[in-house]
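One structure, as structure tokens, below. Some questions next.
Of the protein chains in this complex, one is absent; all others appear in place.
Think of it as A and B in the order they're written, each chain with its own count starting at 1.
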Amino acid sequence: MSQKETIVSQQDRNLKWKAFDVLERILMILCGVAIAGFTLGVFLDVVTRSIGHPWLWLQEVTLGFFVYGIFLGASVAVRRNEHVILANTTENLRGASRVLLETFNRLVVLGVALSLLYFGYINFLHGFQSYLMPSMTPIAVLTVILPISGVLISLFTIEQLINGWKKGFHTHSMFEENKSDEEEMTG
Amino acid sequence: ACGGGTSSDPAQTPDAPAPDAGGEAANNGEVRTFSFGYDQPQSTGYGIAGEIFREKLEELSGGKMTIAHYPGAQLGSEPEMLQKVRSGDIDFIISSTANATTVAEQSAVFSLHYIFEDEDHLARALADPEVTQALKDMFSESVTGAQVLSPMTLGLRNMYSKDEIQSVDDLNGKKIRVQATRTEDVHMPAYGAQTVHMAFGEVYTSLQTGVMDIAENGINVYLENKHYEVAPILSITQHAANNSVVWASDKVMESLTEEEREWVQAAADEVGKNQPKKALELEAESLAELEELGVKVVKEVDKSGFMEAAEPIQDQLAAEMGPHAEKILQLVRALR
């Protein structure tokens, strides 16, 4: 496996716009910040508790990093095509049926993303009347990540749809080296 | 091991009704089933409340209205259910007044320490119409989408640990798990203890390994969740109440006729009237069961040191919370 020059995934370039690379880079950095943030948060939680001066609000911050990281990571994973799939049905298809199925699948993802965006936004507004304990911060500061990830996933899905229609959806097969290297899951 | 003492059979039949899924509301002789969610097993004081509510509602409606229990946090934690009852996705829920602070900050007044002298005082306060009204006013001012129908209780909270707690001195330097609320974070350090915020689900393991030394809850909760296995000494500190409220979503109330709304309120009033007595009985039965299991119970805790430390904090925190909280505090104190 060659060391990648850039943190931006070079998979499936035919489905991507150069302009969105910046967005992917920013999201990758934020993901790194998130995981570093909650690692540090849990670390300080243990330390401050052990020395008898607990920071009681720390857990809220830590959970914030955690939750933000999941939704940002799940968004960028759409562009990087790193989500787990049950079956790689489309890989075995050619021609019109391939285009049709690839389109349908992405429309399902787009539907979910737009739901995250619209209903997530309503849920975010409800969140101003519910508070986190003990700091009594509105929970909306956390749930705002749902509509944000809705926007991001919509953008990445539209990017793939338009490029796919223009240049074809054919990408590397699932089991070619780089990709499956990253096809990670709980395991 | 069930708590015992509930007269009704808590087991649901396999074909227990799910709430009206299709939205085809029952106008013509069909039975309307409401969802009724809470976060403890059905054998606890929460299940008792649900059963009282169900029986009265079925009786008044002639069997046309009933509820489906959703015990054990099946529909989410209390803060989550509070959001869902406000959006109308769950019809009725029970939440503790402590967790209700996630939607109405002044609800924390019921979590102040030592405002109830004993179980008797607690029962009188909950039966008092003025207290109930003040509580409802407080919630209706801060919360949209849902309304409080009735107060109820799981009794008083006590501390449990691997060590005895005879007086406030025994808390010195100890790590105590509390609900993540400001009241606990102010009261507990005043006793010399350090608070640890931890999800309820983690309490068992953390007591076991010693991540924290003490936890505190109702007796039946202590029994049902088998916390006695890891903290086998129960000290009757009775430092705070485990009060709760029954919520109805505005959405379901607005869907009812005037008469049906009265049935619902009457069924909830029945909860307020009968549940505290039954819940306190359940606490006593649970205590007996624990003693039979070999749990050591410290009954004669010297509460004076606790009370001295708590009294000034009560006024300070109630003032911080707001006018409703101050009013409720005065009403409760007047009933001593």
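Here are some notes:
Note that a contact is a pair of C-beta atoms (placed from the backbone, for glycine too) under 8 Å apart; a residue touches a chain by one contact, two chains touch by 3 or more.
In this section, contacts and distances are computed from a predicted model.
With the options "SufE family protein", "cysteine desulfurase", "TRAP transporter large permease" or "Phosphate-binding protein" in hand, the undepicted chain maps to the protein name "TRAP transporter large permease" (source: UniProt). For the chain missing from the display, the contacting residue among A:G69, A:P134 or A:G164 is A:G69, taking the whole complex into account.
Of the candidate positions B:T144, B:Q166, B:Q208 or B:Q330, contact with the hidden chain is made by B:Q208.
Residue positions on chain A in contact with the hidden chain: 3, 7, 28-32, 34-36, 38-39, 42-43, 45-46, 59, 62-63, 66-67, 69-74, 76-78, 80, 82-90, 101, 104-105, 108-109, 111-112, 115-116, 119-120, 122-123, 126, 142-143, 145-146, 174-175, 177, 180-187, in rising order.
Interface residues of chain B with the unshown chain, by the touch rule above, are 12-23, 35, 68, 70, 72, 74-77, 80, 83-84, 87-89, 198-199, 201-202, 204-206, 208-211, 226, 228-230, 232, 293-294, 296.
Throughout what follows, only the chains that are shown with their structure count from here on.
Inter-chain centre distance (chain A to chain B, centres taken as mean C-alpha positions): 38 Å. Those residues of chain B that touch chain A in the complex are listed here as 79, 82-83, 86-87, 99, 101-103, 105, 143-144, 173, 175, 179-182, 185, 194-197. Put simply, chain A touches chain B in their complex at residues 49, 52, 54, 56, 59, 126, 129-134, 136, 139.
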